[in-house]
Structures are given as structure tokens and as C-alpha cells.
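Before I ask anything, here is the structure I am working with.
In this view, the complex is presented without one of its protein chains, the others remaining in place.
Entry: subunit A
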Amino acid sequence: MEAGTGPLLSTLLGLLLLSTPGTGGANPALVARITDKGLEYAAKEGLLVLQRELQKITLPDFTGDFKIKHLGRGHYEFHSLEVQRCELRGSSLKPLPGQGLSLAISDSSIWVRGKWKASKSFVKFRGSFDLDVKSITISVDLLLGSDPSGRPTVTASRCSSRICDLDVDISGNTRWLLNLFHNQIESKLRKVLENKVCELIQESVTSDLQPYLQTLPVTAEIDHVLGIDYSLVEAPRAMAHMLDVMFKGEIFNRNHRTPPASPTPVMNLPEDSKQMVYFAISNHAFNIASRVYHQAGYLNFSITDDMLPPDSKIRLNTKAFRPFTPQITRRYPDMNMELRGTVVSAPLLNISPGNLSLAPQMEIEGFVLLPSSAPESVFRLSVVTNVFASLTFNNSKVTGMLHPEKAQVKLIDSKVGMFNVNLFQSFLNYYLLNTLYPEVNDELAKGFPLPLPRNIRLHDLDLQIHKDFLYLGANVLYIRV
């Protein structure tokens, strides 16, 4: 079976893992919760694939000798058995607490067609026959875990299948052949089929499902600097009606990875089950990201005269700064300036029901660029603003956008006399709202990707904001290749 033809029991089964002791003790920053509905969908999709695979079952020939009253001995052959069609109808995929999942298929049928040959002495008969194998039930346990690299694993165990009913229609309709079939072939055929089904399942789990699960990213790229670590923290928990998968969810600097300063707190997930899957993202994930952005210098800015358009008449020099500091030219007649903005500390995302907010505190320091010595600091301002964040959940990425409010500016210190703070505040707000925030939003629009295996699309997205975490619900669509 080719790996590309789609896994057996695919889609959300892709999130099922063999539980082995992982990095015990750490809490995940991202939890994916698969509900009954999700498992139901997975089973449905999986069944379609299984159906296709079952049609490829090869069945052996049945040959033997017969001995019939009045006819004596002869040789029979039931050969060229081919599965015509397969219909798997009833399925249920349920969590198996402590182990993984249990899949049960019922009320299913297989249609087989074949040819028969019978010969006695030099008399040969031949014909074709149709088999209607009904009421097939299959049950298999899928054990979930994770390997040392944090990748998911799955093995099938305890597979059993049973055929309850079998209808045969032999051409010619000869009684003796029918009896022959029922006495000598039927039970053998049943056993063969039952074994073949389980064999098929075992093989598919190893060669299709397992590789499919491995398409879940362990690290995903956000941009050329940042990545996110999605390795599994521990074995997934199977509970009465849902399965929780625990991802580390740690954003890191790809050039310079340091362990996060503080551990992730536990998230208490609500009992929602309207949708197929829910992703809980701890605000800790954002705060780690914020720290990383901060340390990588993303949150600082510097404005110098050469950054203004060359044909702009307004420059960044002491003469142009007089409206804010009229007396600056007394000491620095006509020199270029630099404004350096730093975020005082990494802004923390405050997630509370209804809104997400950040309160970054910035300092802007003004420097005069002296011709022959180091820049001299001439004033310092503190800038405080409330920023509200909105998140959109776009297909497979979470993207954010900041909606800033007006910044409040206060003068900390001026070495050049009077400072027109209100006027500066209004120009700063104009710059922030028209240039800086749009640039930040462009950065946030890159989003960070959710851990999903291949060919999965999310829709019906629903975002809830809880205390300390975001809860994103979605329904799943598996794109059949």
C-alpha cells in the first residue's frame, strides 16, 4: 500500500498517539481536544479508506476432492475469487481510557465473485458464483503514544473480526455443489476473510497511519527568526468522551534558543462538545513569544533623519524639533537627531473573558547626533498605551491584530528646556497609528501555525476567550486525495 493513498483510519486518528512516558512534569501550552463528534468524523472518513483497501484483498483459491453419492470422486476448484464491492456501514470510534481508542465496525458487507470448476474423470463442469458476506463486525484497539523525539506513534492490538452470515449463489444451482460449498468451503473461507481483514488493518496502521501521524509538525516555522515547538509533553489522555493531546507549544528564537523563564500553568478546559476539535492556547504561549520578540529586538525602534523620505521637507534635526523643544537650538544649532524607542519590558498578554489586552510601556529617548562624538541624550519620555488584540483563526493559522488606543506621553527628563508634551503626543500617535502599528500587524498577520497533520482543513471556527487561555473550536474537513 502506498503511503500517499491516504492512511487507514485517517484524519483525526492522526492525533492519536501511543502513550509512553514523555517529558514528564511540564505542562503543555497548547492542548488539542478531540470530542465524540470529532472521533465520529474520523471513523467515517477512515471507513471510506478502509473500504477501498478491503477491495484490494486477495483471496486464495480453494481446491479439493469431493465424494458424492452416485457420482463418486471428483476434483473441485473455487478460484479467481475477487472482492467486487465492500460496504462498511456502522462505525464507532471511542476513547479507551488509559490506552487510546477503540474502533468497532458493524453491519458491513463484502461481495465476492469467483469461478468454480468441477471435474470427474473426463467430465468437466464450470461456472461462476457470487458470495454475499453479511453482518461483518470488526473491532480493534489502537494504542497511542509518543516517541522520544516527541512524535506520535500508533499500534493496533487485539483485532478481531467476525462474519455472521454468508449467502452464496452458484450458477447452475446444482444441489450437490451447494452442499459441497457449505460443508467444505464456507468455514474455511470465513476464517480466511476474517484473518485477512485483521491482517489488512494491522498492516495499514503500520505503513499508512503511523507515517501520516508523523506529518504532525514537531517544530513549525513562524518566520526566519522564530519557530514553535510542538513536541508532545506526555501521553494523550483518553477520557470518557474525549481525547486530549498535549503539545509543548513553546515559541523560540531559531538562532538562539533559551529555555523559557517560567513554567506553563495548568489550563482548565471547559466541557464543550459542540464541535469536533478544540485547541486551548495558554496565554503563556503568547508571553513566551513576547519575551522572545522582545529579546530579539523586535519591539524596539529607532528613527533617524535618513529614514524620512528624501523629498520630505520635514526633517529630524534640532531646527525641525523646535515646535516641541523651542530652546533646543540654543545649544545644538543645527544637528541631526535620533529617536530611540524601547519597550521597557516584554508586554504580557492579558486574557480575560471578552478581551485580550496588552499594556506595553515604552520609553522614547531623544538624541542629538554630534558631528564628532557620541550621540547625546537630550530628553526622555515615557509612553504608555493600552492595546487591544483581536485574534482570527484562519484555516490553520492563528493570526493576530493589534488595535491600539492613543498613547499617553509624559516627560521624564529634558535637558533642553521646555517640552511641548501634548503636541509631541499627538504627532507620536499619528506615527504609531499610521506606521508602527500597521508594521507590527503585518508581522502578526504571518500568524503561527496550529499543529495539524497533512490534508486537514478547519472550518466553522469559533473563538472563545477564557481566563488565561484561548479556546478555539472547529470542525474538520479531510481533503481526500
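Throughout what follows, contacts are C-beta pairs under 8 Å (C-beta built on N, C-alpha and C of every residue); 3 or more make two chains touch, one makes a residue touch a chain; residues count from 1.
In the analysis below, contacts and distances are computed from a predicted model.
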item	value
UniProt protein name of the chain not shown, from "NADH:ubiquinone oxidoreductase complex assembly factor 8", "Monocyte differentiation antigen CD14", "U6 snRNA-associated Sm-like protein LSm1" or "Arginine-hydroxylase NDUFAF5, mitochondrial"	"Monocyte differentiation antigen CD14"
Which of A:Phe324, A:Phe393, A:Phe448 or A:Phe469 contacts the chain that the document leaves out	A:Phe324
Listed residues A:Gln51, A:Gln425 or A:Asn441, member touching the removed chain	A:Gln425
Residues in subunit A touching the chain absent from view	303, 307-309, 311-314, 316, 319-320, 322-324, 326-327, 330, 406, 418, 420, 422-423, 425-427, 429-431, 433-435
